[in-house]
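Sharing a structure with you now.
With one protein chain held back, the other chains of the complex are shown just where they sit.
We just call them A and B in the order they show up, numbering each chain from 1.
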Amino acid sequence: MPSQAIPMTLTQTLTMGLIQILAVLIAVFIMVPLLTFAERKVIGYMQVRLGATRLAGGHVGITGPMNRAMWAMGKVPMLSLLRGLPIFIADALKLITKEDIIPAKADRGVFTLAPIISVMAAFGVFAAVAYFPGTLFVFPKGFPIVGGLPFQGFITDVNVGLLFILGLASVGVYGIVLGAWASNSKYPLLGSLRSAAQIISYEVPLTLSLLVPVLLSGSLNFKDMAVALATGQGLSPLAIIPLFIGFFIYLTCGFAETNRVPFDLAEAETELVAGFHTEYSGMKFGFFYLAEYANMIVVSALATAFFLGGHFLLPFGLQRFVPASAPFIGQPSFLFFFLKVCLILFAFLWVRATLPRYRYDQLMDVGWKWLIPLTLVNLFVAALIRFAF
Amino acid sequence: MFKNEEMEINLGPQHPSTHGVLRVKLRLDGETVVSCKPVIGYLHRGVEKICENKSYFQGQVWTDRMDYVASISNNLGWAEGVEKLFGIEVPRRAKYIRTLLTEQNRLASHLLWLATHALDIGAMTVFLYAFREREYLLDLFESFCGARLTTTAFRIGGLREDLPPGFIKQAQVFQDRFLDCVDEYETLLTENRIWKKRTIGVARLNAEDCIALGVTGPVLRAAGVPYDIRKAFPYAAYGEMAFEVPTRTEADTYARYLVRLAEMRQSHRIIQQCLEGLPEGPVMAKIPKILKSEVNEVYHPIEAPKGELGYYFVGEKGGTMPYRMHVRAPSFVNLQALPKMVEGRLLADVIAAIGTLDVVLGEIDR
Partner (left out) sequence: MGFLKTLLPGDIAAGLALTGKYFGRVFFSANRKKIRTQLKHFTQEYPEVKVRLAPRYRGRLTMLKDEQGEIKCVCCLACEKICPTQVISIEKGKKEGRKMPFPVRYDFEMERCIFCEFCVESCGFDSIILNHQFELAGYNREDFSLGLEGTSQNMFTASPVGHHSVAEDEKR
């Protein structure tokens, strides 16, 4: 795809880059708090309760009189689906303004560095993720500096994008391990050891399961892979089998990578109090929090791009059966990508509301005895399909 | 340069899953528990001593505050113990209502156990589903005696008041939907592979160890000993009820989970019989305004949700207060099985073991 068709000056390149980075950052900074709100609501509904309703849904404040009037009429307040929505602002404000405590015996430098590593690794990954394989829109001609330039659906077009993503994602665990070690406390230490072991075990099947799309598409470039897998050009129809199995394996490993239930051993609230971030407070804790949710978004984006057909409508390469000339459903759209990401994020919350937590040794057991052999078999099947059919 | 070092860690008294203020001193080798020592007493109020300075009527309010999730069972133990001491015969209707409420309280207690146990192991939704049913039961308790948790439900010689109007209808509504709710918990847990992995073979305690340590209740029955005081030494109206004592032989956490679920179904059955066969008549026996005891001693055991709950009274001549009162609290006795259950196992199993013992610290520390 010739994306570099328009020649750019250095200033233009830099400005364009900055704009794109900022766009993604702002999007993530909005997505993460919304995700925490969604988590409260979704899990609340699943547990036959309402979740957060008190902000903008209670007695006091700006919406107070309206709500009171509606209650008096025997009705649920208007916008009741969004009651409690401002809690995501409140959450952020709380994290920012809270006292930042560093334990006396902690290693101050590393203690401060750890959340930064975590959050940088989580955000760095977004550099290579493509939300849309082409131009989203073109800046109008009269625009200063960037006039007439296209706004791409990705920040950079790394030709080994997947490697970059996997490499950077595994840096994130350093944040957890270092932070826990620097806290000089016992529960975080246990949490960090669990986390390290978990990452080592689950990095392998995660990478192996991602090798299936790599093998089938014959590329490491995020954009090219997404397009090739979605449209299924040059692929046997049988490719749906390894992709389908690979999707579930990838999702399982993704849950483990992001420390989510049922693999949330590193924080395991009921066992290790708060695991690796027991001693963290304020915005340092907020960074870990941010990193976890940003990682969730990355895992969802990857699953969407490689398995669920990315910005096309149908998953697993089924898009080939839709004529490319069809309006809307035949065309790539950012909307499809976004909806699929939301769907997988919903699955994250859904699983959290349903499943218990694995034990430390059982986690290893599942990783090494089940997932790795399964991914190897799956990879073999994929190779067979790629070269035999 | 490298050396192995054991780590000592305090699980509690402020910890999300020690069910109160239990402190467990653990020596860990990595994640493996080398030794485990429960430290108790953070909630000690001296209930036994207080009760020695209160009249037989007054003492009951302290029993509410021992096992606060099964306060009606505690009320029953106190009331029946005192009645035994004074030879008071309770009217039959009162006995039935006592049985009814005690069984509903057993359900409430088991629901709370299920909720917290599942939450400890990570299944957070069972918590809310179980609390939903428990809420209904607490509302029933409120309509009967005016309080949800610290009930003070019974009086020496019977009941203070009869069931409120509409109680039986409300209880029947609960009866009709409860079994479906149990099925819901089972859908989320019984066959779930993670739940099975976390519970099967964990915190095993065989029948001999159970008996040697004095462990009673579902923990004992999950080891294959069908000892249930409701059957062995019937009290209240249990002699007239048809029910089974569920047992398992695996003696692990999963078996205890299944035993308690089966017990919930049996309790449901007993409640149904109480509701249907509720006899007419007075609910209060004629008793003197002031109870004056002879030199006498009485031990009255009942089957509380957690195990054998015994009230021991020593009366002195002409005394209006017990000379000595002692409670055999099931949680207290069961807790001593904890080290036996978890030593040599992993840290996460300690959490499962505390959950499966179903301890309530109000009762342990008294």
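We adopt the following convention: a contact is a pair of C-beta atoms (placed from the backbone, for glycine too) under 8 Å apart; a residue touches a chain by one contact, two chains touch by 3 or more.
As the structure is a prediction and not an experimental result, all values here were calculated from the model.
**Q** Which residue, A:50, A:238 or A:322, contacts the hidden chain when the whole complex is considered?
**A** Checking the options A:50, A:238 or A:322, the one contacting the hidden chain is A:50.
**Q** Pick from B:22, B:82 or B:188: which residue touches the chain that isn't shown?
**A** B:188
**Q** Consider the whole complex, including the chain that is not shown, and state which of A:253, A:290 or A:353 touches that chain.
**A** That would be A:353, which touches the missing chain.
**Q** Considering the complete complex, identify which of B:142, B:209 or B:343 is in touch with the unshown chain.
**A** B:142
**Q** Which chain B residues touch the hidden chain?
**A** With respect to the unshown chain, the touching residues of chain B are 54, 57-59, 61-62, 125, 132, 135, 139, 142-147, 150, 152, 160-161, 164, 184, 187-188, 191-193.
**Q** In the complete complex, the non-displayed chain touches which residues of chain A?
**A** 42, 44-50, 53, 58-60, 67-68, 71, 74-76, 78, 80-81, 350-351, 353-355, 370, 374
By definition in this document, only the chains that are shown with their structure count from here on.
**Q** When the centre of a chain is set as the mean of its C-alpha atoms, what distance in Å lies between chain A and chain B?
**A** 45
**Q** Flag every residue of chain B that touches chain A in the complex, lowest number first.
**A** 7, 9, 15-17, 28, 30-31, 118-125, 127-129, 132, 188-189, 192, 194-195, 197-198, 346-349, 351
**Q** Help me check something: in the complex, which residues belonging to chain A touch chain B?
**A** Those residues of chain A that touch chain B are 43, 46-49, 186-187, 189-190, 193-194, 261-262, 264, 268-271, 273, 352-362.
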